[in-house]
Structure formats: C-alpha cells, structure tokens
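To start, the structure itself, in structure tokens.
All protein chains of the complex are present and in place, except for one that has been dropped.
Residue numbering begins at 1 within each chain, and the chains themselves are lettered A, B and C in the order written.
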Amino acid sequence: MAIFIDNDTKLVVQGITGRDGSFHTRQMMEYGTQVVAGVTPGKGGQSFEGSDGKSVPIFNTMDEAVATTGANTSVIYVPPAFAADAIMEAADSGVGFVVAITEGIPVLDMARAHAFARDRGVRVLGPNCPGLISPGKSKVGILPAQIVAEGPVGLVSRSGTLTYEAVFQLTNVGIGQTTCVGIGGDPLIGTNFVDCLEAFEADADTKAIVMIGEIGGTDEQEAAAFVKANLSKPVVGFIAGQTAPPGRRMGHAGAIISGSAGTAEEKMKAFKDNGIAVATRPVDIVGLIQEALG
Amino acid sequence: MAIFIDNDTKLVVQGITGRDGSFHTRQMMEYGTQVVAGVTPGKGGQSFEGSDGKSVPIFNTMDEAVATTGANTSVIYVPPAFAADAIMEAADSGVGFVVAITEGIPVLDMARAHAFARDRGVRVLGPNCPGLISPGKSKVGILPAQIVAEGPVGLVSRSGTLTYEAVFQLTNVGIGQTTCVGIGGDPLIGTNFVDCLEAFEADADTKAIVMIGEIGGTDEQEAAAFVKANLSKPVVGFIAGQTAPPGRRMGHAGAIISGSAGTAEEKMKAFKDNGIAVATRPVDIVGLIQEALG
Amino acid sequence: MNIHEYQAKECFRAAGIPVPPGEIATTPDEAEAIATRFGGMVVVKAQVHSGGRGKAGGVKLAKNAVEAREHAARILGMDIKGLTVEKVLVTPAEDIATEAYVGVLVDRKSQAATFMVSAEGGVDIEEVAATNPEAIRKLTVDPRYGILPHQAHWLANYLYDDPGLIKQATKIMMQLYRAFVDSGASMAEINPLITTPSGEVKAIDAKMSIDDSELFRRPGIEAMRDISSEPAAETRAREAGLSFVKLDGDVGCCVNGAGLAMATMDLVKYYGGEPANFLDIGGSSNPDKVVAALEIITSDPNVKVILFNIFGGITRCDDVANGIVEATRRIDIEPPIVIRLTGTNEEEALAILADAGFSAYTSMDDVVETAVKMAKA
Partner (left out) sequence: MNIHEYQAKECFRAAGIPVPPGEIATTPDEAEAIATRFGGMVVVKAQVHSGGRGKAGGVKLAKNAVEAREHAARILGMDIKGLTVEKVLVTPAEDIATEAYVGVLVDRKSQAATFMVSAEGGVDIEEVAATNPEAIRKLTVDPRYGILPHQAHWLANYLYDDPGLIKQATKIMMQLYRAFVDSGASMAEINPLITTPSGEVKAIDAKMSIDDSELFRRPGIEAMRDISSEPAAETRAREAGLSFVKLDGDVGCCVNGAGLAMATMDLVKYYGGEPANFLDIGGSSNPDKVVAALEIITSDPNVKVILFNIFGGITRCDDVANGIVEATRRIDIEPPIVIRLTGTNEEEALAILADAGFSAYTSMDDVVETAVKMAKA
C-alpha cells in the first residue's frame, strides 16, 4: 500500500509541453507512472512523445482530458501567473488529487485556489512542492526516482532536496519507503503534515514515519500534537533552519521566523514534548528510523 | 408542532428603528413573538419600546445581539442597498434562520448572499417575502396575525397578500394552520417550495398542505414532482397569473413568463399530473382542503 | 429595464469587447451623413426593445450612403410589435466567416449567472435550448469566484478550433461577464459573435436587460432609460413606485401585492370580465401612491370601473383608505369605485371610508363579481 498515489493513479500533466513539464513527464513515464493525458491550451489534438516510445494525447482543456482518459490525478508545471487558475481548472475537472509543482504563485491567488479546491473536496498538494512518489507504484512530480526503494517508511517534508537527502540515506542502508511526500515550502499549502500523518497512520504498510520540517509557521507544532493524540506509529523528526536569522525569508516563501515565532528550536521542542525522536543532522534520521523499526 | 419557528424562536430584528421595522416589531411582540434584540448600527445601547410596555435592547452588530441575547432567528427590514450584507451578517452571527422581508435587493447581491448562507448552513427565507407565522406560537415578518388560527394546514406561498387571502378564507371556515410561510417573489430565494413541503411532511401536526404559486420559473413544477415522489399528505395548489401576458414582469421580480416557459397553465398541469388538487379561484382552496381533511 | 443595442454596445466597449463603431441617427439625413463618414457598406438597424427586428424589416444592409438614407427613412417611424422606431444605429457592414451565440443571464435554479454559448449564431437561444440542448454549452459562474480564465477558455474552446480565435473569445467571455456585472444586468447577449475571414472575433449585435433593483446605484445605466420606448402610464407608475402593466380590458385593478393582483385579474376573467391593467401599489405604501394609482388607471379611457382589492400586511389599510379619500378630493374620477379592504388597521380604514361615504366589501369574489357586472352595465 501507499498514500495518495499508487498503481491506480492515472495522471494528466498540465503544462506538458513546457521545459520542466516535458522533462519530468518523460521521467515519470520511465518510472512507470500511468501518464494518460497532457493539457496545453492551443496544442489540443497533438501528442507528446515519451522517451520510451509511448505517446500521450494532448488536450486544450482539463475537461476534455479527464472526460476522454479517465484521469484521476493531475500535476501542474504551468508558470506562476496561470498556475492558480490551472489548479482551479483541475479541481473543476473531476480529478480528486492535484499536485502543484509551480513555485512563485501569488499567495492571494492561492488563498482563492485553496478555497475553490476545498469547496469541491479536491486534495491539493503544494504548491511549490516536489510532488510525491510511492516506490514501485507511481511517481508524480519531480522527485528523482533512483533514490527511492520500496519499504516500510512513510516520509513527509516541507522541503524538496532535503527530502531527497533523507530518502537517499534511508535507501542507501536498505530501508525503503511506502510513500515520500513533499508538501511544499509556501505559506499556504493544500496538504499539510497532519493530513499526511493521518494517511500514513491508516496505511497498513507504513511502519514508521519521517517528518521533515523547517522554520516558519506552526504546522510542525500542530503536527506534533496530532502525533501524540492520534498516532500509534513511531515518528522521527528533523527541522531545518537552526542557524537561520529571524525576519529573513530563507528561500521558501514560508520559511521565515516572525519575531520570535516559528524558530527551529521551538519546533524541535514541540517534537520532543510529543514523543517524536528528533534528528540533529539529516544523517541521524537513518539511525533513529532503524531504532524505530526495531 | 410547526415548521421553522415556534415557542423556542428568539428573534432579533435587523433594522428595528426604521418605519417598517418598528411597526412590525410591535405587531410581532403583541402576537407573542419573543423579540429579544434589535440591531441598528449607531444606535447600540438604546432600547426599543414595544407597545405592550416591554422594551428590547438595541445593538450595533448582530454579533453583540446574538452573543448577549442568545437569539436564534433574525428578521431583516433594512433598505435594499444594505440588505444583502445584513443577511450575511446574520449568517455570520450564529442564528440558524434568517427571514428577509426587504424588497428590491439587487439579484447579483443575492446570488452572493445565498452562497454565503449556504456555506454556513444557515436557512434564509426570502428576500421580498412576508415572513411566516406559526399560529399561537410565533410570528416573524409582516403577516397580519388576526387572520390566522391554530390548526392542521401547512401553507406555503410565493405571494404575500394572496397568502393572507387564502389563510383568511381557511380561518373563516374554522380551518387553522400549523405554519404559513411566504417564500417570496424574487427570482433567487433561499427557501423554496420543496424545502417547505419536506418540513411539512415531517411535521406531525400538519395534515394537509396548501401551495400557492405564480407564473415564472419552474419551482412549482419541481415541487409537484417532489410531492408525487415524497409526500404522504394531501396537497392543494393554486397558481396566480393565468391572465398575465408573456415577457412582462408582474410586480414580483420573479413573476415573468420567459418565452413560453413559466406559464400558469404549465404549472397547473404539473400540479394535476402529480396528484395535487388544483383550485381555480382562491376561494376554491377552502373546499379542496375540506375534502382533503375528510 | 431593457436598453437599446447601441447602449449595450457602449457597455460592451467599456469592458473591452471588440465592437464595430456605430452612430445613432434619428433622421434619414443623419443616417446618410453617418454612412458617408464610415464609407463603404453599412447596416441600418432599428433601435427598439423588441426581438425579431430583422424579420420585421428593421435591419437593412446598405451599399452606400444614399441607400442608408432610404433604409433609415423606411425604418424610422416603423411599428415593430407595437413599438415605434425612433432611432436607428448605422454601423459599417462586417465580413462574416462564422456566427456564434454567447449569452449570460441569472439562472434561478443554480442561483447564479449562467453562460450559454452555441456555435450557431443568430439563433433564438430559448428555442435551441428547448429543441437541441446539446448544441449549447452552459457554465454556471460561482458568484464567490466570478468567471475564471479556465472557464472562459472552456466556453471559447467549444466555439472554435483555431487557437487564435479561442484566445480572443476567451477574453471576450471574461469581458462580457465584467460588462454584465458592472451594468447590474440580468441578461447580456452577443448574438451573433462573429469571426471575420482575417481571423478577428467581434460582437456585431448586443442586447442587455438591467435588473431594476440595481438602478439606484448605477446612475449611468439609469440615464440610458428611453422613456419614448414605454407607454406614458408605465413611466408615470414607475416614477410613483408602482408596478403597472397595461392590458386591454375595462376593469381597472388596484391591488396590493403582485400575487393578489394577478389572482384578482384572473378572477375578473373568471367572472366574465377583462382586466384593464395589472397594478400593484406595493409594500409600505403611502397615500400619495394611491393617488398616483388612481390617476394612472383613470388615464385609460377604456376603464369602466375601478376595483380596489387590498389585503393589509405591511401595507396598512388606513393608508390606502386615506389615499382613496384624498384622491377623490384631488382629482376628478369618473368611473365608479368598488373597494375590498381587509387586514392590518382594517377597522381604522373602514371608519375613514365610512366617513367619506364609501362602503367596502370583505369578500374578494363579491367585489370582483360586482365590478365585472358594473363594467358590463
């Protein structure tokens, strides 16, 4: 088993003909993701050639793409100016899960787009996230496939490359993953730690969970409280940004210490107080997970 | 029993200090409605003197009014320019039922206000409606109390004065009512025939139902289908506007025959086809109800 | 409130919709002068609040300015469905490759603005909706979000295959919604939306109805009201805050409440009479309204009897009674008046009428039957 995506995932790629969209569509296809459709307005009727010889039909609208192919999941690589509308188009089209990779979408656009998706009961992952991968089943987004392996760990992270780092180290010692989820570094995200923890708790194959947070906001603190109240599975946590100065945005729009709120220290304390094993260095995650798995 | 309002109704009057608001507040108080608060911005802290010597505290906001008095229902007499916002303020305040008397609220304002109330699970009656009365229990709106009596008939109508006419005639022959509801003559209304029929069906004291429609729209046709599919109680129907010319608005913003759709003929046919006894004249309602009650 | 094509086009232009230029003529001379300025072929279009102008001969293509003058001469003063043409719009003729239909109106069921588009233009959309609904693409606009770009694109994508046309039409959908909302419209229609052989998308006709309840806050739209396009009695009624529709019978009706007013008309017919009008004196009334109502009803020479049917709720019976008494003092009323009056402040009202020598009925059937008999006498 896995969470959010698996062998039944039928994916439509919004922005399939762009530089990033086309590159990662090929990578997803090579991994075995069922990419059933692409959407690029004005290119409907053409097809996208995957590097494995398979081709994917391109549509002008999500409505046509979903109606024709039965896609149930969408991934978005369109530029920031159009991305919030693309999320809303996906939420209107009948897919139940939308993964928004695009970075730099205006926050007020996202406030509307998240409300729109909530109104329709559609799950959004991101934006400004690397997507997710259920090893051996499906990959949606930009996570490099070669670093993952099938196994018992569920991983959720606000970061992209830091996720790769942690997954890579786990895989290197032979510990595979059920699903690795990057929830994104924006202030307003669709799927948060709690949503992922809940899903991992319900997933029989997940035996332990890695949660990678960073400075800014209080998502980690709420997740920690949720772990204590609702999780039976062991959780290992890491927080990036112990050396970040207050008041400066550290790359991610959401990674900023406001006054004295949202520090790494505060989050690590919340983890410890709620029974989450805290890794000091990314490499320490491995040892703590090995302990947790017993 | 009754529907929507009864002895537990605690009412706040929005626009209590206006000409209509103050007149009808006194009428409601005289009837025995528990008027617990009034709202008029800028007059908070004052009180409204009812003609029976009771006084009602006035607040600047619905929030204060509801928090202080525990009101569960609101009635709106504010001018059209501010009425949609008043409905939304009520929907935000914690009351579960909002009765909008005001006529002439812009339709696009109401599209937003209805969506806002739906989002919050708040029932709106109206706008542009006379309100409702549960004889012997509570009266909210502008229906003249002297024409009603307690009894077994539930009455729902798009019209105001035509409702009074029908109720008056029933009362004159000794047939009382559980609740009389005026759903209003606007194109976009919050509570429709089907909502009322459903409530009357669930109300043990209601033994027969009078439904008074008029030209324009298809609410009566849908209500007729609902009656056939879901109602065990006898229904008597009347439609106003048999002599109305097409394309002309007959007073009510919603009373207009578009092309050949929404005629009285079509609605009367839908009534007949779905087992509703149709009254040709208002006065015939009485006879048909007497038959229905057996 | 209906506005003319040329006025709707002004609203469309303000929202950015590509609309060909056009000017208004009230005389054949003006039409010729405008056509001369435009040069080439023009279309002369009757400006009346009525559909079916084309079939009635109110829209004509002119090869040159002299022909434009001739068409204008024929069309000005023409009667189209009972309305006299006072103005014509003169506009350059467009080369048309395709015609489509685009409209937006407030839909009761979804409680929201709803687009309807069809790749066939120049059609009666209600007829298409009834006979061939699959030829229409519909979109409900969630009032919480307004129309979204992908939704506009989805509509445009239904009309055209060419990406360039889709792009233009997408923009026009957004602009039409803007015009609709900014004008306080209940309906806005481009019929047809054309494409030209060179690949442009344009609105060559425009129709809008305004929600009367919006007018108080849109003085610019209110100023578009063309009083010459409505009967004088309706203008007078509107100014007095009354709902009035002129009909062809002889029983003048003055009722409070639209539903009761319709039921009263129906009952007049039931008893063998014909109503002269629909008239609702409205909610919270005052004596001046009753005076105005009586003036309007008596201005119709067909009226043989005046029937009041008042059931007091928010309208107080004493106000109406005072109004009747005051009106009979102020103006000379020839037809007999029969009154039915009950409800809020009924007793005070009956006292006032008794003092003034009127007697009143309490049964609606009785008063209507009496009125019909009097009209026939």
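Methods note: a residue touches a chain if its C-beta (ideal position, glycine included) is under 8 Å from a C-beta of that chain, and two chains touch if they have at least 3 such contacts.
Because the structure is a prediction, the values reported are computed rather than measured.
From the set B:Ala71, B:Met88 or B:Leu125, the residue in touch with the chain omitted from the display is B:Met88, counting the whole complex. Interface note for the absent chain: among A:Ile58, A:Val140, A:Leu188 or A:Ile276, the touching residue is A:Leu188. Listed by residue number, the positions of chain B touching the unshown chain are 41-44, 60-64, 82, 85-86, 88-89, 92, 112, 115-116. Within chain A, the residues in touch with the undisplayed chain are 19-20, 24, 27, 80-81, 101, 103-108, 110-112, 114-116, 130, 142-144, 146-147, 157-165, 168, 185, 187-188, 212, 214-215, 217-219, 238, 240-245, 248-255, 258-259, 261, 264, 280-283. Taking the whole complex into account, chain C touches the unshown chain at residues 144-145.
Quick note on the criterion: only the chains that are shown with their structure count from here on.
Taken pairwise by the contact criterion, the protein chains link up end to end in a single open path, with no chain closing the loop.
Chain geometry summary: the mean Cα position of chain A and that of chain B are 50 Å apart.
The set of chain C residues touching two or more other chains comprises 144. Among the residues of chain A, none is in touch with two or more other chains.
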